[in-house]
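Please see the structure below; I have some questions.
All protein chains but one are shown in place.
For reference, chains read A, B and C in written order, and residue numbers begin at 1 within each chain.
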Amino acid sequence: MIFNLLVQGLQMMLVVAIAPLLVGVIHKMRARLLRKQGAPLLQPYRDLLRLMKKEVVLAHNASWLFRAVPYMVFAATWVAAALIPTFATGLQFSWSADLIAIVALLGSARFFMALAGMDVGTSFGGIGSSREMMIAALAEPAMMLTVFSLALLAGSTQLSTVTHYLAGSNVGLRVSLGMALVALVIVALAENARIPVDNPSTHLELTMVHEAMVLEYSGRHLAMIELASALKLVLYLSLIVSLFIPFGVAGPGDTIAAHLLAVVYYLIKMLGGALALATFEVSIAKMRVFRIPDLLGAALMLSLLGTLLLFVSRSL
Amino acid sequence: MNTLSFDVAHMLAGGMLLVSFMMIYQTRLYALLNVFALHAMVLALSVAWQASIQHAPHLYVTAGIALFFKAILIPGALHKIVQRMGIHRQVEQVVGTGATMLAGMGLVALSSVLMLNLTATASAFAREDMAFALSVVLLGLLMMISRRNAVSQVVGFMSLENGLILAAAGAQGMPLVVEISVAFSVLVAFIVIGVFLFRIRERFDSVDLSVMDDYRGEKR
Amino acid sequence: MSLPFNPVDLILGIPAITALVLFVLPGYRLTSWLNVAASLVTFLAAMTLFFIDRPVPTNYFLVDELNIVFIVLNTFVGFTAAYFSASYIAHELEIGRLTPVYLRFYHAMYQTMMFGMNLVLVTNNIGLMWVAIELATLSTVLMVGIYRTPEALEAAWKYFILGSVGIALALFGTILVYLAAEPVLGEGQAAMVFTRLLPNAAEFDPKILNLAFVFLLLGYGTKVGLVPLHAWLPDAHAEGPTPISAVLSGLLLNVALYAVLRFKMLMTANADTLAPGPLMVVMGLVSLLFAAIMLYRRRDIKRLFAYSSIEHMGIIVFAFGMGGPLANFAGLLHMVMHSLTKSAIFFSVGHIAQIKGSQKTAEIRGLTHSHPVLGWALVIGVLAIAGLPPFGVFMSEFLVVSSTFQRAPALALLFVTGLLLAFGALLMRLTGFAFGEPTGSTKPAHASLVPLYIHMGLVLLAGIYLPGPMVAWFQAVAKLLG
Partner (left out) sequence: MSAVDLVLTGALLLMALGLSSILFAARPMGSTIVYASAGVLSALVALVGLATLVAGAGAGMNVGASTLWLPIGLPWIGAHFRVDALAAFFVIVVGFGSSIISFYSIGYGRHEHEPWRVLPFYPSFIGAMLLVVIADDAFSFLLSWEVMSLLSWALVLTHHRESAVRSSGLVYLIMAAFGTMSLILAFGLLAGPLGAYDFQSMRASGQTPLVGSVVVILMLLGAGSKAGIVPLHIWLPLAHPAAPSHVSAMMSGIMTKVAIYGFIRVTFDLLGGTSWWMSEIVLAVGAVTAVMGVLYALMQHDLKRLLAYHTVENIGIIFIGLGLAMAFRHYDMNAAAALAMVAALFHIFNHSVFKNLLFLGAGAVQTATGSRDMEKMGGLIHRMPVTSLLFLVASVAISALPPFNGFVSEWLTFQAILLSPDLPDWGLKILTPGVGGMLALAAALAAACFVKVYGVVFLGRARSEVAKTAREVDRWSLATMSVLALVCLLAGVFPGVIIDTLSPVSHALVQATMPVQSADPWMTITPVASGRSSYNGVLVLLFVTMSGFFAAWVIHRFASRSLRRAPAWDCGFELDDPSTQYGAASFAQPIRRTFGTKIFSARESVTMPPPGSTAPAKFSVSLRDPVWDGFFARVSGAVTWLADKANRLQFLTIRQYLSVVFAALVLLLLVLTLWK
């Protein structure tokens, strides 16, 4: 009990702690792959700190919601991330929200983020919110169907149980899993506003989605939002690695040493994930906004197919 | 069964049918009225014959009514009306005489088939009579729908009623109530028709019914 | 219980004598109230039929379960319509649509018509029944034409011609029935008396009966207003005085239907005949569907409800044609409910048309706003006639539809389609009448709404609660009808 609580606490701290680092790593790698020098790895931490210390410049028209949203978004994302079994499945509170609830928590965060985009009453805010919700409307069902595939395989929607099951040896290679992986990756790209769905480093009005929503934010609010985005990236990456590369994850009864080893494994896996993401991003161009539904539709179809196969094959 | 009485009744009823066809054939109003008088006369004869063979004296009354009212009074009155109102003397037909005759033939065939096949238990006497009566009724209706002007429609209607009386007389021992009611209704019908013709004359220049269609409550 | 008088004599005698008296009496106030009083006494006399021992059927008169229902309904609506007529006609006189002379004639004809209809209902003799229907028809023809406008004359003429042809066909059918009965019952009166015909019907020649029924159905069906024999009905309703429309819809159609039912009983008593049911079902359905479609293009409020009467007659004939205890019960109930509701609707339509000075649907708008009482009464009436609860028509439609579906799904679906089509049309018009910005005259109505309230109250009551004795009665009649 106490130990599980500790693991839970460590997990919670860990995800926040590595979130800016992950962004830094990706930036660095992208820069390197583009034969640029790139910012230092710890630059995101500095940015966050600087932003936090700055004064908030708030639009005249902004309401209380606008000010509350950054914290709400951060909190929801953080709680969701804290429930992902990154390095150990024995999380104290893993039963308080299953995979569906985690998806829904992220949905809440996005909901409020989009509302904040509409709050000041600028056209950019609207464009961002509108597109964000369109992307989400397609990404969420795909995500949900992926969750279905996993849940059906493991017989549970509890993430810990799923990971535990997948880490076991009796899974084998399954077509559905492959489809779920592809779908999940696409969803993760879309949800985190990565290329090809969105370009996180642009402020060109016609291409930006996420950045348009947060255009009016500054200071500590912006810091919270940046941190939440980083956290979300960690979350998705952790989700993918914990589900599809589940080796080395410590079980509930394992020793402290095993847990520490699991942390190391986790960090390595994340590094690999970041590398893969950066490579992918530099090798592909951003899509037009109205091509995105096709991409997400493909993800939706893939995940549906995966689920269908599972439904059907269970009786075989 | 007295064959002679049967044959005579048969002949008279058949005669009525023949006269019905003659009416359909007429294209002039006066001629039509005359033929109708003949129709009523044959009816009177037929009913009188029935009275004698059925030993039903009350049928003589019916025959008398038929003779007096339908053969004399009404045709005469209609003559007057046509004259006084200057009604067009031509019977306006919807379909040609030939086609109407053909249709009439079909109706006669239909009623024969019906009556002769169906009423097996009734006396052959009644059967024959009923077949002719039904034919006359149907021909009367046919006349009503194939003629445009009101007088010939009234005549058609009355020939229809003649058929009914023929049927009633042919039914053995049918109580007097029917005859009286028929006469009564014809009388009333005539009065009402007269009233209407008068009124219609007040308002319209013609008794051609199609003229009245403009006055339908809901304009097209 | 026995009475010092024979109610049947009163039911026939009062209208007959009153008619004669009214022909000679001057003064419209007196005549109109005499008309009401006579109708009331007739109604009361009819009510006593419930309490006395049944008179023994004679060759001419008969009182049994079936016709008591009709007689009481007939005299009751006759009374309320007379009451309505008293207030309605006064207004017609005011605006000069009618002259006192015609009014005298009108009241006399009203009682003549009542006499004719009552005679149809109490007679035991198929010949006399025929005469009585003829009488009722002729008197209503004259009433329809009473305004002497071209439209009214045309309507009366049409009614007269079509009615006469119908009555001629019915006579032929009557003769055929005699012909079928004569070999069994012998010549003379006996072969024309219902109470003799019915027990012996099984021995009649079924083929003659078949032919007879075809003629009787078409003949009396013309009076019932069954499609395709209905053509006289809408115009006669629309062009005559509104009390007569109410009487036509509420009574005359029922009376003709009663005649059809009597002969249907005869048919069912003979096992070898062509079943009358399918014939009636088909005619009923055709009437329902056709009238429902025709409702959509009506631009005259009275013609609209006349078509609705055709529709309801279709429903009733359909129900009786389906047969069985439930459907027959529903048919009877529907008939009573339709009489009450439709006459109530005509009562309110009469006042509305007088206020607006027009029967055109386009000129009647927003009544619930300009005339709340009258407007809502119309709303309630139309909703009731459209088959919505808590009114009686709903109960009968419920029974018909639910009992039919299992026996004949296709028929039930057609039937429901008809009901829905009619509902849509009526509701469309009702929305126009009752809601929106009022048009035309908004002067208050000085109308006597008592008959309206009584009718709607009864219909509402019947929709929620039917008294036990009445149910037992109807059930007995339903059994009688087979």
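Convention: contacts are C-beta pairs under 8 Å (C-beta built on N, C-alpha and C of every residue); 3 or more make two chains touch, one makes a residue touch a chain.
What you see is a predicted model, and the numbers here were worked out from it, not measured in a lab.
Engineer: List the neighbours, among the chains on screen, of the chain that has been left out.
Structural biologist: A, B, C
Engineer: Kindly state which of the options A:Val7, A:Ile84, A:Ala250 or A:Leu310 is in contact with the chain not pictured.
Structural biologist: Once the missing chain is taken into account, the touching residue is A:Leu310.
Engineer: Tell me which residue among C:Leu44, C:Ala190, C:Leu427 or C:Ile454 touches the hidden chain in the full complex.
Structural biologist: For the chain that is not drawn, the touching residue is C:Leu427.
Engineer: For the chain that's not shown, point to the residue among C:Trp157, C:Phe263 or C:Phe305 touching it.
Structural biologist: Final answer for the missing-chain contact: C:Trp157.
Engineer: From the listed residues A:Leu10, A:Leu105 or A:Met270, report the one that touches the chain absent from this view.
Structural biologist: Once the missing chain is taken into account, the touching residue is A:Leu105.
Engineer: Please identify, in ascending order, the residues of subunit C that touch the omitted chain?
Structural biologist: 157-158, 161-162, 165-166, 169, 210-211, 214-215, 217-218, 222, 228-229, 231-232, 234, 274, 279, 290, 293-294, 296-297, 326, 366, 368-369, 383, 386-390, 394-395, 397-399, 401-407, 412-413, 416, 419-421, 423-424, 427-428, 431-432, 435-437, 463-466, 468, 471, 475
Engineer: To test your reading of the contact rule: which positions on subunit A touch the chain that is missing from view?
Structural biologist: 49, 52-65, 71-72, 74-76, 78-79, 82, 93, 95-98, 100-101, 104-105, 107-108, 110-111, 114-115, 117-127, 129-131, 133-134, 136-141, 143-145, 148, 151-152, 155-158, 161, 203, 205, 215-216, 218-220, 223-224, 289-290, 293, 300, 303-304, 307-308, 310-312, 314-315
Engineer: If the missing chain were put back, which residues of subunit B would it touch?
Structural biologist: 94, 107, 110-111, 113-114, 117-118, 138, 141-142, 144-145, 147-148, 153, 209-210, 213, 216, 218, 220
Operating definition for what follows: only the chains that are shown with their structure count from here on.
Engineer: Computing the C-alpha centre of each chain, which chain sits at the greatest distance from subunit B?
Structural biologist: Result for the farthest chain: A.
Engineer: Central chain, going by Cα centroids?
Structural biologist: Answer by centroid distance: C.
Engineer: I'd like the Å distance between the centres of subunit B and subunit C, where a centre is the mean of that chain's Cα atoms.
Structural biologist: 31
Engineer: Among all residues of subunit C, which ones touch two or more of the remaining chains?
Structural biologist: none
Engineer: Do you know which subunit A residues sit against two or more other chains?
Structural biologist: Nothing qualifies.
Engineer: Under the touch definition given earlier, write down the residues of subunit B that touch subunit C in their complex.
Structural biologist: Residues of subunit B touching subunit C: 114-115, 117-122, 126, 130, 133-134, 137, 141, 144, 153, 157, 160-161, 163-164, 167-168, 171-175, 177-178, 181-182, 184-185, 188-189, 192-193, 196, 199-200, 203, 209, 212-213, 215-218.
Engineer: Could you please specify the touching residues of subunit C with respect to subunit B in the complex?
Structural biologist: 125, 127-128, 130-131, 134, 138, 141-142, 145, 148, 150-151, 153-157, 160-161, 164-165, 167-169, 171-172, 174-176, 178-180, 182-183, 186-189, 191-192, 205, 207-208, 210-211, 235, 238-239, 298-300, 303
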